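The complex appears here minus one protein chain, its other protein chains still in place.
Showing chain A:
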Amino acid sequence: MALLRRPLLLLLLIVTHQFLQFRIAFGSVNEEGLKQEEFYEELLLKPFPDRKLLTHFHFQSSAPPSTSNGHHHHLFPKAISQLVLKFQVKEMELSFTQGRWNYESWGGFDPIPSSNAKPPGVELWAVFGAPQHLIDALWKNLTHTLSGLFCASINFLESSTAYSAPEWSFPPASGKLRYGTLPREAVCTENLTPWLKLLPCRDKAGISMLLDRPSIYRGFYHSQRLHLISTGSGSEGMDPGIILEQTLTVVLQPDSQRASLAHASEKHIQPRWSLSSIFGKRISGRCVLAETSNVYFLLDRGLVAELEHIHKENVLISEKFWTNPSFELSAKPDRIFIEESRLLSKNASVLYKFEIEKYSESEPFDLGLFWKTPVVWLCQQAPLHASRFLMGSGNERGAIAISLKSTQSSEAFMGSNSNDERCELRVDVFQVVPWYVKVYFHSLQVFVDQQPKAVSDIIEKIHVSPSKDKVSPGVMELVLTLPCSVSSAVLTIEFDKGFLHIDEYPPDANQGFDIPSAIVSFPNFHARMVFLENDSLNKSPLLSKFQEKSPVMSYTEVLLVPLTTPDFSMPYNVITITCTVFALYFGSLLNALRRRVAEEERFLKDKAAKKMGRIPLLLTKLFAKLRGRHLEGPQAPPASSSFINSKSVLKVILIAGLAACWQYYFS
């Protein structure tokens, strides 16, 4: 194995060497004063209380606004810059997610869950810089382009039933935003490969080397995200600067087999892990094209508080911080950051920084963690835990309920806020429903602490755009103001299930249809982590991302609504039977109206004979003959039935003879 790896490594060394040379060349070009294109790669590791591990890859490429760089980039992916130019995208985010972020045990307050926890499937939103009437066309083209770029069926977002234009509840609110989700999109490696292609080193060097497909897709949750912002060009004729942020968030379960084998008592101890045990690979040096290449290890507030509580001293930042009584890190961190906490009473989280630059192929970087004592802690939760469920049975109607339950941490927040004279908690809810779920907005009900409340008391602001059949989905945006002491709030809204045309059902119609996740955000709370020693932070996009003030957001579950299906095998039967009934109606009614009884017939005939001359009489007789003697009236049939029978028999024989001749002649 080792023998095999040698030549590979050698090859890689040569390649990286060449890259290095290139880079030097670029550097000289960019000396002229123009800002150059930059690329950063970072990895954040964070243990979770439920023995899982968060690995958060963060890659950022940026292209500055320029006149000449428009069509030629050194590092920045050309496909993305063309896309931004062509569709005038101001800001865009595309995420592919599998699994559901567990807000209860993985937390919901940090910057990572509020910006990287995404709904299952594909979520795409984009803000355009074009005039209002062009936006829908741009969106449609954008979905097709992305669909080709990422090998996914994003083009289904093209249809106007699939996307919506939120007015204000979605965070980067503006009239030029379009938002769409595909909850059922399966995410797999064919989506990851094109995503990796956008990185300058792909997965051949640097941190992205760790991206071993089997271990990523074995995880409990993974979400690959692409977020781009185009900074408006300074002057006319200049191409906009673009910042492309690619993140991959994976929640993994470190192999706990060894722990269970070793000791029964070790069951309570968090599992030991290392990068090589999780991904089966080590980082052998940085991507040479990257400005910085760092790995961070984050201990969140709850964990730090717990550790300090156990050891009664501030061990984490002491001299021998990386081998303290609770855990042991296999590598020595280069730096430690402590969060600048707003609440002095609370503990601050601690961040260890490892610089990959120092490691090389001969000495690859492998971070491991070994717990010595059992630790139990809680991640910081969003003020309210949002979940959503369906009510009712049967396939005719139902109700959607969004329930908000207060979490432990929120009480602490409330406590700190309670000195305000009237403490209120603002919650924004954004909900899109497909058109076949016909929501009755007048049936919106609010229950606070199990007590029904008047809608106008709780809902401060509401914006609704009702669904149009086969044209647009229904959008509901709400601003709730809840008292801080609230322990639970439930919103219910009734709906009727629509009936679709057979062509509109997907191939697996009986599986049901998905209602996309609702977005619940708390604009008064900001997920933000500010770390001390700010001097080096400018160089780390991940940490500067943490410092941004972004509202706490969480997604609810995707709902599966079973819809009634017609019989898919029946179209011909239904068409023929229905048409038969209509023919029955038409024919029999016309017959009833047309029918004349015997004496009427005779009367008419007499009248005709009196009035008309010889020739017309003959004509009428001829017509009567042609019509099969129908005009003779119903008196005739019983008498002439045998005659008609013999005549019809003759006819049948004649036709049969003709047919036989025909057959004979042609064969």
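In the analysis below, contacts are C-beta pairs under 8 Å (C-beta built on N, C-alpha and C of every residue); 3 or more make two chains touch, one makes a residue touch a chain; residues count from 1.
The rule we apply is simple: contacts and distances are computed from a predicted model.
According to its UniProt record, what is the protein name of the omitted chain, chosen from "UPKL2 protein", "Acidic fibroblast growth factor intracellular-binding protein B-like", "Defective in cullin neddylation protein" or "GPI transamidase subunit PIG-U"?
The record names the chain that does not appear here as "GPI transamidase subunit PIG-U".
Looking at A:S276, A:N395, A:Q445 or A:N524, which makes contact with the chain not pictured?
Result: among the candidates, A:N395 touches the missing chain.
Looking at the full complex, which residue from A:G474, A:P516 or A:P541 touches the chain that isn't shown here?
A:G474
Out of A:C188, A:L590 or A:I653, which residue would touch the omitted chain in the full complex?
Answer from the full complex: A:L590 touches the omitted chain.
Check each of A:N141, A:S160, A:T231 or A:S465 against the chain that is not shown and name the one that touches it.
A:S465
Determine which one of A:Q511, A:T578 or A:S648 touches the chain that has been left out.
The missing chain is touched by A:T578.
So which bits of chain A touch the chain we can't see?
Interface residues of chain A facing the absent chain: 393-397, 435, 438, 440-443, 462, 464-470, 474, 496, 498-503, 564-567, 570-571, 574-575, 577-578, 581-582, 584-586, 588-590, 592-595, 597, 599-600.
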